[in-house]
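Mind looking over this structure? Questions follow.
Note that one protein chain is taken out, while the other chains of the complex remain in position.
Now for chain A:
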């Protein structure tokens, strides 16, 4: 099994240099794209919608955001600056009942209908004209300028490297000072000797004493004690070293797509079982297939500004979503699948040896154990890691302590009755059920 530390230090450096390179290219791309993006709203700034953009945003998010985005095509067209394209009356008609408008043969309406694969927009008769004005006002807000990374600004993830450099400088400076001190001492000594020689003072030769090593070698008791000490100490360290072989707690490999459980399970509160659905029925929890990702990400092509952290920018996350699109073969522009797929090669984090049988459904469905019990506070993990040591003692400890959830499960009725009589207890642990027998997990 991989040595976590080593693995990180080598691959991380490589990865960081890659990130560095990528971020440079990102910067240049962003600079190209920024003027183009800002061009649209400035084209017709004269149109005044007369609505309240703040209220409009609220209405937009509740009613429109499922299919529309301001700056990108989704199920429907991008809406930034849309107020300049049509009359207000047209908007009222279209939003209240688009099908009627299309039927009436309105050229603009038919064009949009055709362009978007004849998917009609749902009717929103509940929206008042004022509401619609507000929405239009919101769509007419100019786009906030894309944050252009300023040269010299901290590039995400490079602080480790930067720290290393400064440490080295400090260390170098310290050692330089030390070297100077040593040289100075030698010089002073020389000068003193010369002065002594000049003054005719003879330095008394030292009494020949037994060196400390020889004294040590003569004291057999001391040798014995220190030998025992050394042996015990080395045994301690060798044992410690051997016991961590193959234990990959905190193993957090770099994944092909930076998937953040913090955003999905934490901020958005998505149930683990939504994506890892087979955990309830199968031995494998299952890595979700990409079509599961697309259930949401068909409409979520970018993260919100609030998602970005100091370490990971919005831009970074959006690129990761693009990786998903590339893998699943989703053409963001035209909102359709291209059919060109590249399965994602995730790095497996929890590697149980093949001679261990572990079944998720037993623990998740039957025992009702929270995922977090073994996988840690996943909802806080930006990068998923192995939380538990996954050693046998860890399994066994839990089997010894955990009381089996038997209520309401007819399978246990008879066994519970018999066993509770036998042990004289109401609650039974997995161990009492035979959960420590070798063959229950090794076959």
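In the analysis below, a residue touches a chain if its C-beta (ideal position, glycine included) is under 8 Å from a C-beta of that chain, and two chains touch if they have at least 3 such contacts; residues count from 1.
Following the convention adopted for this analysis, contacts and distances are computed from a predicted model.
The chain absent from the displayed complex carries the UniProt protein name "4Fe-4S dicluster domain-containing protein", chosen from "Amino acid/amide ABC transporter ATP-binding protein 1 (HAAT family)", "Formate dehydrogenase subunit alpha", "4Fe-4S dicluster domain-containing protein" or "YeeE/YedE family protein". Within the whole complex, the absent chain has one touching residue among A:268, A:289 or A:338, and that is A:289.
When the omitted chain is restored, the residue from A:351, A:372 or A:391 that touches it is A:351. Although one chain is not drawn, the whole complex shows that of A:213, A:241 or A:443 it is A:443 that touches it. Although one chain is not drawn, its touching partners on chain A can still be listed: residues 1-3, 6-7, 246, 253, 278, 281-284, 286-292, 327-329, 341, 343-348, 351, 353-355, 357, 359, 361-362, 365-366, 408-415, 418-419, 422, 433-434, 437-440, 442-443.
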